[in-house]
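One structure follows; several queries about it will come next.
Apart from one protein chain that is not included, each protein chain of the complex appears where it belongs.
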Amino acid sequence: MSFAHDLRPSPAPAAVIDFSPEASSLAIRELSLAYGGKPALRNLTLRIPRHRVTAFIGPSGCGKSTLLRVLNRLHDLNDEVVREGEVLLEGQDIHAPGVAVSELRRRVGMVFQAPNPFPMSIHDNVAFGLRLQGGLSKRKRDDIIEWALRSAALWDEVKDRLRASAWSLSGGQQQRLVIARTLAVSPEVLLLDEPASALDPISTLKIEELICNLKSHLTLVLVTHNMQQAARVSDYTAFLQDGELVEYGPTDTLFTNPRLRRTENYITGRMA
Amino acid sequence: MTDTSPPLFVRRRLRQGRDRLATVLVTAGGIGVILALLAIGVFLVVEVVPLFWATGATQVVSPETLWSPLAGGDDSVGHRWDPTASLVEGESPRVSLVPLAWGTLEAAAWALLIAVPLALGAASHSALFMSSRLRSHLKPTLELMEALPGVVIGFVAGLVLAPWVERHLADVLAMLLLLVPGLLLAGSLWSCLPPRLQQVMPLGWAGLWLLPWLLLMVVVAQALSPWLEAWAFDGDLRHWLEARLGLDIAVRNAMIVGMAMGFAVMPSVYALAEDALSGVPRSLAEGAQALGATRWQTLWRVVLPAASPGIFSAVMIGAGRAVGETMIVLMASGNAALMTWNPLDGLRSLAATIAIELPEAGPGGPHYRLLLLAALLLFVFTFLVNTLAELVRTRLRRRYRRLGGGA
């Protein structure tokens, strides 16, 4: 891969599918990002359609997780990150001065690879974000918690022990709790960073079902290293390699009829 | 809830504001606290400087008087520390810091001489041989030992141990002589035990079941000491030391300080050395054992060399503690500013001198500044020693990570 480190222009425009601005929730324009001097993302441009599941696939270290974290500005935590280009959420630049990061993160929720429930009760985990917003009566809050847990298909399993520690749940339940916690603050976009990679097959199946159900009212972005998963749940798939967007299109097309050789090599497992 | 009705909007602004305010406060407070801590060094330097440069009323002490010996005069030959009598008009100042530094280093050296072998022995035993159950209890026990206040150790050393040792000099010598052979004897006796008994008293628990054996050694030593005295020391060790070797014997002396401070310093050296030894990647030790080395050979040839920087830094930390320990030296040393090689004579350390004299020295005077200079010496010494230890430790940790990763 001799081309890995040069800075040639990004891939042919043919690889980018231009959705109409009205139909897209997030728009990424000429985004580059370097981490401590090392480029991690190179000049990415893509739109993410509203109320659909978009999957990012690619080999480890290709920048797919980095891209996800940019969408929710988590890289703000790191001082060594240098970014160029812009990300628009419903037409608004998320990096514009004056944008409240906490409000952005509420609107763009994120679920991580390993379940990370807080060391408090199940109820308090879901109530966490709501309490931050404030201004809700306890009754209203409890209603939202029930709704969120139901949406995350967890309600029936935990309704009798809402006061139990979240750490007493199984890994799959913990991950669904984290999703419920994120849903409770009613985000518009949900970012999922390999949400099932630490889980057993049955829990994975449940999470995947959940993802399919959620797209009725949410825009979902899924990072996964599991191509079957991407094929099963996503509507659109973007293939990234070495921080570049190689190919982006409807999942069916991409998996059955990839335009580029690199994509085909990767999805058929001829990468290494 | 995505609406931006005024209360929500206002609340959001409020949260942002609070966050920014808190960040500023934490930053200011954190930097302030850290600066206050670091101000100690600055303060000492600022206060000591006028000692050497005349500013108004402050008497100037030339730097040479601090370390060069006095010549001539009646009994003031050599290094003398006598600020109260000599820092007056018409007297030449006798304020050599050399005897104090000597006392400090002598006490620290004796303490380390006792603490380091004990600590390293204990550390290697607990890292290599000890059963993990005993080890998980030993560590907190030694931590408790580390927490014993200096004033209590100093009291026991100066008022209980010192008079006892003075009366039982021969017993102490006999115990010292018996300690090593006694332990080796225990080892060879153990090897002769039937395997079943060996399983009841495994080497992993030797730290506990050797206790009664050591007590037995104490009793044997006490019984043997009159013999020893009669045979080797003309019947009276004390007299023999004074007559043959010309050693003065003070009740509170450097040996006592060494024992007490060794006791106080040993746990911190142990803790760090144990960390270093048990941090050596298992693969290394297992590799050596797979080649047929005994555990002790493994320790000596493989683990100790790998952990040597950590052990070095453990000894450094111990040295730092021993140099700065005040109460033990103050209570167990007699505080006579002597410069002798005799371990049975008294000494006076920098820290003890500060504790005794600073409350009486008026602020701003030369005596006050001299004592601050002593404090600065202590500060610089311990700070350097600790920094060295910390750097070595950081490097060691990196090395372990590499070794562990390679395995």
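In this document, chain identifiers A and B correspond to the written order of the chains, with residue numbering beginning at 1 in each.
Simple rule for what comes next: contacts are C-beta pairs under 8 Å (C-beta built on N, C-alpha and C of every residue); 3 or more make two chains touch, one makes a residue touch a chain.
The working rule: contacts and distances are computed from a predicted model.
Chain not shown in the complex: UniProt lists it as "Phosphate transport system permease protein PstA", one of "RNA polymerase sigma-70 factor (ECF subfamily)", "Cell division protein FtsX", "Succinate dehydrogenase / fumarate reductase flavoprotein subunit" or "Phosphate transport system permease protein PstA". The chain not shown here is in contact, across the full complex, with A, B. Annotation: of B:V156, B:L224, B:I249 or B:A336, B:V156 touches the absent chain (contact as defined above). Set against the missing chain, the residues B:L51, B:A122 or B:A254 yield one that touches it, B:A122. Only one residue from B:V95, B:A276, B:A306 or B:V323 touches the chain missing from this view: B:V323. From the set B:V10, B:I34 or B:L291, the residue in touch with the chain omitted from the display is B:I34, counting the whole complex.
Within the set B:D248, B:E286 or B:E390, the residue that contacts the chain not displayed is B:E390. On the side of subunit A, touch with the chain left out of the figure occurs at residues 72, 74, 77, 79, 101-103, 105-107, 109-112, 114, 116-119, 128-129, 132-133, 167, 178, 181-182, 185, 198.
Residues of subunit B that touch the chain left out of the display are 15-16, 18-19, 22-23, 26-27, 29-31, 33-34, 36-40, 43-44, 47, 117-122, 124-126, 128-130, 138, 140-145, 147-156, 158-160, 167, 179-180, 183-184, 186-188, 190-191, 203, 206-208, 210-211, 213-215, 263, 266, 270, 294-297, 299-300, 317, 320-321, 323-327, 330-331, 351, 354-355, 358-359, 363, 371-372, 375, 378-379, 382-383, 385-387, 390-391.
The criterion applied here is as follows: only the chains that are shown with their structure count from here on.
Per-chain CA centroids place subunit A at a distance of 55 Å from subunit B.
Of all residues in subunit B, only 1-2, 7-8, 11-12, 15-16, 19 touch subunit A in the complex they form.
The residues of subunit A lying in touch with subunit B in their complex are 100, 102-103, 107, 132-135, 185-186, 188.
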